[in-house]
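Complex shown without one protein chain; remaining protein chains in place.
Entry: chain A
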């Protein structure tokens, strides 16, 4: 019997099997940010365990609230900064160099196919786009990861999601994943891995695959994962060129992390996206999703473009297609948070920031920002946001507000129209 990608990764990283159901994995990367890590650091200090298993395998960023907004967030940053220095963690990204963790760490080349990755952040599943097993964990798992370089998991079953057909104009990875979550529900992949495959995934950029994997957690999945291929090798090339003679050779090596043809899946779901319309959420759960045409005309107060889901250069380019030469509606506020300094600079060089600003958007520094209502861009009671983020939970972006999740193109269209609208006519 063949193995799935995740079964192969588990077999290659197994440290211990305390029970037949539970596996202790060796970790390749432990990622940290300033919201869930400081309590782990202070707890380890208090226990006399102020050590790390390997400073080179720990990657640290301040991204959720940056610059600090008050004394408490300043303290969180300070705890992390002091710890990184004390433990000789070289990959520490502070203000000026920092950006959204799940966009910044791939850009820095920290992920490889076949890796095991944890972080105290549920959207760590994003890194599965590289064919890695990447899972969000709580602070205690993070503590043990920092200290011992291990984490416990039950071997997750795999649901293969085969995406067939060809994406129509104006429809993106975000629409695909929203539609998938609608189909399998917010609890449909709990204790499972979603393995995304098929011609549509093969044709996707790494940015688009990250968008797909980013929201796997919204279906409850432990991880989303894509088979690593030439696209993966090209993205990683600056970081792996000493390991391989050519991109093709790297891609060939990555094939070891593909599921075997006779691997056992719990379920295989097939989607043909050839006639998929842009999607949007309407309630407080990420599986409450409709075709955007069914939400036409719902007024919005704020538009947020950014986050680990859709704050990458490709996302900004898509939004700019609609915003170029247009103004956002008078009654709305537009906020753009490029996900990383690299995205910011690229957007500046390509003239995208100018397009956003001339359209009336406020451009912030790279940060998680408005996504989870803990720093800038918080909604007031009763306000509505068209957002490229990943969660629409009640109160997520501010108490009493509501968030409608959509693609960058749809968010840009909402900005121009002042209401939710089908973006496709604006592309012409």
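To be clear about the criterion, a contact is a pair of C-beta atoms (placed from the backbone, for glycine too) under 8 Å apart; a residue touches a chain by one contact, two chains touch by 3 or more; residues count from 1.
Operating definition for what follows: contacts and distances are computed from a predicted model.
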item	value
Among "Cytochrome c oxidase subunit 1", "Aconitate hydratase domain protein", "Amidohydrolase" or "ATP-binding protein", UniProt-listed name of the chain not shown	"Aconitate hydratase domain protein"
Option from A:66, A:87, A:222 or A:310 whose C-beta touches the chain left out	A:222
Contact with the hidden chain (one of A:55, A:109 or A:395)	A:395
Absent-chain contact - pick from A:3, A:139 or A:183	A:139
Touching the absent chain when the full complex is considered, from A:52, A:65 or A:159	A:65
Option touching the unshown chain, where A:59, A:285, A:333 or A:424 are the choices	A:285
Hidden partner chain, residues of chain A it touches	15-16, 18-19, 21-22, 24, 35-36, 38-39, 42-43, 47, 49, 64-65, 70, 72-73, 75-76, 79, 119-122, 124, 136-141, 143-144, 147-148, 150, 152, 154, 186-187, 190-191, 217, 220, 222, 284-285, 372-374, 391, 393-396, 399
